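Excluded from the complex is one protein chain; the other protein chains are retained at their positions.
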Amino acid sequence: MSLPESRLDAVKTPETAFQGIELVDVEKTYGQGARTRTVVRQCSFRIDPGRFTVMIGPSGAGKSTLIRLIAGFEPPTSGEIRVGGRPVRGPGKDRQVMFQETALFPWMTTAANVSYGPKARGEFGPEALRLADALTARMGLERFRGMYPAQLSGGMQRRAELARAMMNDPSVMILDEPFRGLDSMTKRLMLEYYATYGEASQRTNFFVTTDVDEAIFLADRVLVMTHIPTRVRAVVEIDLPRPRRLAALVDDERANALKAELLAMLHEEAARAFAAGGKETADFVEAYRRHHSSPPSATRDGS
Amino acid sequence: MTSGAIAWRPAGTQRAAAPVLPRSARADALPRRRGAIRIADAVKYYGTGESRVLAVDHCSLDIAAGEVFVVIGPSGCGKTTLLNALAGFHSLDAGSIHLDGELLCGPGREKAPIGADRIVVFQNGALFPWKTVLENVAFGPAMRGTIPRTELLERARRRLAEAGLQGYEESYPGETSSGVKRRVEIVRALMNDPAVLLLDEPFRALDALTKAMMHEALIASYLRTGSTVFFITHDIEEAVFLGSRVAIMTSRPCRPKKILSIDIPYPRGRETVTSRRFRELVAEAMAAVHEEALKAYALGEKEG
Amino acid sequence: MVNSAVAGVAESGARPRSTIGILRLPRAQRRALVSYLAALLVWQLGSTSGRWLGVELPLLGRIPAPSDVLGAWSHLIVDPGYWQSWLASSKRVAAGFTAAVLTGVPLGLIMALSPPVWDVVFPVFELLRPIPPLAWVPAAIIFWPTQELSIDAVIFIGAFFTLVLNAVSGARSIDPRLIQVARSMGASRANILTRLVLPAVLPSVVVGMEVSIGITWEVVVAAEMISGGGSSRGASSGGGLGFFIWNSYVGGSYPQIIVGMISIGIAGYLSSAALRVVAARLSRWNAPYGGRA
Partner (left out) sequence: MPEPSARTQLLRATLGNVPGLGDLSSDAVDSIVLAAEEGETEDGQLVYGGTEIVTHLYVVRAGRVRLERAGSAAERTRWAGSGETFGWHTLTGIRGERATSDGATTLLRIPERALLQALASAPLRREQLRASVGGRAGAIGARAKTSSEAQASRIFRAMVDRAFQWFRSPAPYRRLLGYALFFGGWYLTVEAWALPHFDRLPGITEVVHEWLSKDPTFGLSVYTPEYYAHIGSSLRRVGIAFSLATALGVPVGLALGSSTTFREYVFPVFELLRPVPIPAWIPLAILVFSGAEAPIVFLTFLASFFATALNTFLGVRSIDPKYVLAARCLGASPWQVFRHIVVPGALPFVLTGLQISVGVAWFSIAAAEMCSGQLGLGYVINTSYTEVKFPTIVIGMLTLGILGFATSALVRLVGERLVVWRARELSMERP
């Protein structure tokens, strides 16, 4: 069940063949002198063009840091990040980011927010105006163009941010747990909407989450990250057929097997995070332990 | 790769000790028979003059004592209004509410009295930040002075340990994770042995696995005390997993559109989520809710 | 001071509103009215206790009675000198305050947005801030050529520190992600400053102005009293409300002191209220859509 259908291919697909994103031995350390904290170390992975890559890991594990490095908001301490073959020098319109909490400009109306990108670059011609109207309509926000972000519901704010990002025709969309704050019904609607939209537009997506179901539903490839200092612990291909429906996945054997595998790895990383004092992961370890207390699963230790 | 034939046995014992059954599964934890709620033709408006909005329209519900009654519906459809009326926070414009036959609010009494027989667990938590976890849990009986202090603290420690929260007694809520805060709040509520436990989307911002743990904790504590549970949520799976009956409410104004009875026995655990009956009930609820959700979406509802 | 409205009613001799009218008012206003009248009554009876009680109440007895104050005010209303003092004080507040806004707010923004400036400027700022503004009066008089300029300088100091701190907290409360998003859309630094930083900072800057204009009125009164009253040079009647109050005290016409106090209260209240209106208009974007259950 997804939002009202309307022609999705109206969105302009990127002309040049985009070669994806490449991270080689990236490291990020905060603080200097004796008190340094390495958040990312020897982290290398590839985000393939036109595919849905999802990064999953225990909360507080430096995933957001990696997003800031790829988006160019911060330089890596060492290592190389290449987007479309060129090293990242700073933020650029080819990479648009959607954060966990809304980042709409509170003092601009929905319409002003959506058209901010082209206007800021001085490229706001009639053609951009038409695209802005098309995007706002497709997101079901025509009746809220004149309203301020504080007056929109959570779901509406997310859709407005999507429209704003699409206006800049990014080569890659970067999303940092975008649907976490929404109520579960709106979350379900947004997930299915974004999946169908992603499939239609062949855009490269890099999606970060702590929710295993979201990962399995959206991803072509899942990167399971270790606890701080973050690096790739495992790469799991999600070979479920598309288009996928959330309701169908719950009964799907293959989906449940993938879920069990991902959860087992997440548990170990969370246990290590917990042992290092991370209070958020305490719940996760407790939850996983109860979740898997009865039948012996593959990961029980050898003895 | 096995590690040879080490015969592991419980430490310091010669023979295997008898397994100790978790208390909740024992048959003798019979819930007491009280907390029957009857809501008859409840009506509630918001705002005045032309901006008046009908939030609840002649809503009638019969909730049996000791039942887990879950209310689900699109955002902003006035579910919270019912909870507020039950708790005595808000009044009703018409209709009445009875608890175990006694009039809570209705003709002659505009607002139900706020009392420890109907305790609310708020959406994003209401633990007192300036009191430690132990002081929070012991707050209710301490206020009413029903139990001497030393015994009260001892009982509070035991209840926290039962919920797997030993070690957190002396920390402040601000220092603990959201999962721990939620569990402490439920323990605080049940310390007062309420007739009705009112929950307003308590597990909304938690990640999937922590939410599953919270469900098991709620069911375990429900089995121990047997209070009636009135639970509001958006999450369909959560509603079907927890509820003995699930009422799907219409979009604004709020009226019970369909009531599903969940014929899965308690206690429910991990295997319930994968059972076929559970999937059928979720599908049925999903269909009914989505109709309402689309109506709400079309109206451009702002979250309730 | 709102009770001038009450005085207005009695003074103009108009038929006091019918009692039913008062009952129609919502409870809060009704009680406010009652409390104003009660205060007025206590003041009137207390201060005239000498006459009808025979013995003067200890403290209250020495305060000029409201009736005398009204009498004095009715004369002053027609006296141009009185309005002259209003004008003089307002001019000084306007001058000192505007100068403080034009220097304090930009400095606060620069300090917040560039750490090197903060590290250099803030230590000195913290050194001077605890010195009460009025302690600067003698130094200002020595430094500035005319008495007028020295009072403006002290008013400037009074408003300056609060304005800077509010501008700093305003700039610091901007969500960094908004700036990152704008940069990732290729917005130039100038665009970010005008379309992002300013609108975000403006509400808290105006709140800062509201607080600091209150302080300027406190400073102008004291400065006028100390410099005007203190030295013989300030003989001219246009010395401002502070000077007017001090002069009334020295000249023994005590009811005029209260008139001066009430006038300054009204002036302070009006200027803050004006800024509150500006602040509300500037941040109407965060008014939620209309609460719904």
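For reference, chains read A, B and C in written order, and residue numbers begin at 1 within each chain.
Simple rule for what comes next: contacts are C-beta pairs under 8 Å (C-beta built on N, C-alpha and C of every residue); 3 or more make two chains touch, one makes a residue touch a chain.
Not measured: the values here are computed from a predicted model.
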Sole contact to the chain not displayed, among C:Val55, C:Leu127 or C:Ala190: C:Leu127
Touching residue (missing chain; options C:Ala88, C:Val105 or C:Ile257): C:Ile257
Hidden partner chain, touching residue among C:Gln44, C:Ser67, C:Ser169 or C:Ser272: C:Ser272
Touching residues (missing chain, whole complex) on subunit C: 1-3, 27-28, 31-32, 34-36, 39, 59, 62-63, 116, 119-124, 126-128, 130-139, 141-145, 214, 217-218, 221-222, 225-226, 229-231, 241-242, 245-246, 248-249, 254, 257-258, 260-262, 264-266, 268-269, 272
Residues belonging to subunit B that touch the chain removed from view: 1, 3-4, 6-15, 17, 87, 89, 114-116, 118-120, 122, 126, 128-131, 139-140, 143-144, 161, 164, 166-168, 170-172, 174-175, 188, 192
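Note that only the chains that are shown with their structure count from here on.
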Relative to subunit A, chain with the most remote C-alpha centre: C
For subunit A, residues contacting two or more additional chains: 151
Overlap residues in subunit B, where contacts from two or more other chains coincide: 76, 302
Residue ranges of subunit A touching subunit B (in the complex, touch as defined): 1, 3, 59, 140, 143-144, 151-156, 180-181, 183-186, 189, 210-213, 247, 250-251, 256, 263, 279-280, 282-284, 286-288, 290-291, 294, 302-303
Partner subunit C, residues of subunit A touching it in the complex: 68, 71-73, 90-93, 95-97, 99, 101, 103, 105-108, 116-117, 120-121, 147-148, 150-151, 168
Complex interface listing, subunit B residues touching subunit A: 1-3, 6, 8, 74-76, 164, 175-180, 201, 204-210, 212-213, 216, 234-238, 270, 274, 279, 283, 286, 289-290, 293, 297, 300-303
